[in-house]
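Report on one structure; see the data block that follows.
Incomplete set of chains, arranged as in the complex.
Chains: A and B, in written order; residue numbering restarts at 1 for each.
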Amino acid sequence: QIAKLDIGRENRTGFPEAILAQGKDHDDLLIIINGYCTKKNSNNLLITRLDKNDYNRLKKDLKHLEEKGYNLDYNNKAKILIISNESKNKLSTNYGKIGIITGGTSDIPIAEEAKVIAEQGGAEVLTSYDVGVAGINRLFPQLAKMVKEGVKTIIVCAGMEGALTSVVAGLVDVPVIGVPTSVGYGIGGKGKAALYGMLQSCAPGIAVVNIDNGFGAAVFALTIIKNNK
Amino acid sequence: QIAKLDIGRENRTGFPEAILAQGKDHDDLLIIINGYCTKKNSNNLLITRLDKNDYNRLKKDLKHLEEKGYNLDYNNKAKILIISNESKNKLSTNYGKIGIITGGTSDIPIAEEAKVIAEQGGAEVLTSYDVGVAGINRLFPQLAKMVKEGVKTIIVCAGMEGALTSVVAGLVDVPVIGVPTSVGYGIGGKGKAALYGMLQSCAPGIAVVNIDNGFGAAVFALTIIKNNK
């Protein structure tokens, strides 16, 4: 009996169901979404990495869902569509606080992706954007505040050389989750320098997810706080 | 006053001090060790990545420490030297349970490095080695047992294609920390395929440290369980 071995699945499926739109065509997405909504689910459905144009096209073909009481909520920065149904779904309870910070303004879309996922998964999220290393003094009071508020883990989204992650990990004692972002051109650009730097960090206490993987960082952060209650 | 900003440092320094022997010569190591032992520390001193030959040479030149009540304990698999002084140091209290599993027998040294660090940092460690993907049925009962015993996070050390990490993350709901090991030859060898695979994992709930960084995985795991009390 495999199900017996699927330890804790019950619990983890408390996460919102997420569909990666990127690489799927319009018709496939429609089938998946309609399929999901005919089943009995207690969670919202999330469509990630969905371009605005693709969302607009979907919206037209999902009119019947709105008529059935579903709500379509598109987050333009995070590129996530949330399909919820108040009568069916109830938002997860609050599992704890997560901090999310970014080095620059170009990292914000990835941070927002993480934020939406984390919130839908039941976290309270504190954010502090554009606090990067070049002006390190902006960072200190922000970090101090987050720690005081009791975040259980901090997600750091940083592109270019990603040094912010090392600096943060040198200052706090909660787990630091590094998300290299695909910001930067030339050698080491598109997140490579940031990823390498986070993996090479001389400040221990950091683990990383792949470049631009705000989704993965949020789910990992949720596993930390959920087991932390 | 910088110290004020070093949020939580007080707590994290509860980790054992670790010196990376690799890349340092004999004389430098002697200076660092002697310097540490003249100071008043509540923790053991750990020398990591120390070859047996280098250890033997150190041992001779550290006779005076043993006379002063210090104990030198060399772990040959983990390649770690623990310098402790019962009168000065007291082992950290138990912060919780960590699981460590490996895909094959060649990953064991990295797992052992993680185990020593985690234990010195105050964790209780459960291990299960050589449970890799090629014979996946070995894995299920081991995982079930760990979860039942209440591990708060699982460190997965795997080389070659590192697929074990994905499989584990698909079965448990605690944070999974991937440690790619430098096992494997040819393209993708020396841990590259394992690292890429863990970062690309289709099973969310994984964050990774660098290839062979058992040390980093253990410190990260400690940040999880310490904030988990």
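Everything below uses one rule, namely that a residue touches a chain if its C-beta (ideal position, glycine included) is under 8 Å from a C-beta of that chain, and two chains touch if they have at least 3 such contacts.
Quick caveat, the model's predicted, so the values are computed rather than measured.
*Asks:* With 2 copies in place, how many does the full complex contain?
*Replies:* If we count all chains in the complex, we get 8 identical copies.
In this section, only the chains that are shown with their structure count from here on.
*Asks:* Once subunit A is fitted to subunit B on CA atoms, what angle does the rotation have, in steps of 5 degrees?
*Replies:* A turn of 180 degrees brings the C-alpha atoms of subunit A onto subunit B.
*Asks:* If we count contacts the way the header does, which residues on subunit A are in touch with subunit B in the complex?
*Replies:* 4-9, 11-12, 15, 140, 143-144, 147, 152-153, 171-177, 199-200, 204-210, 213, 215-217, 219-220, 223-224, 226-228
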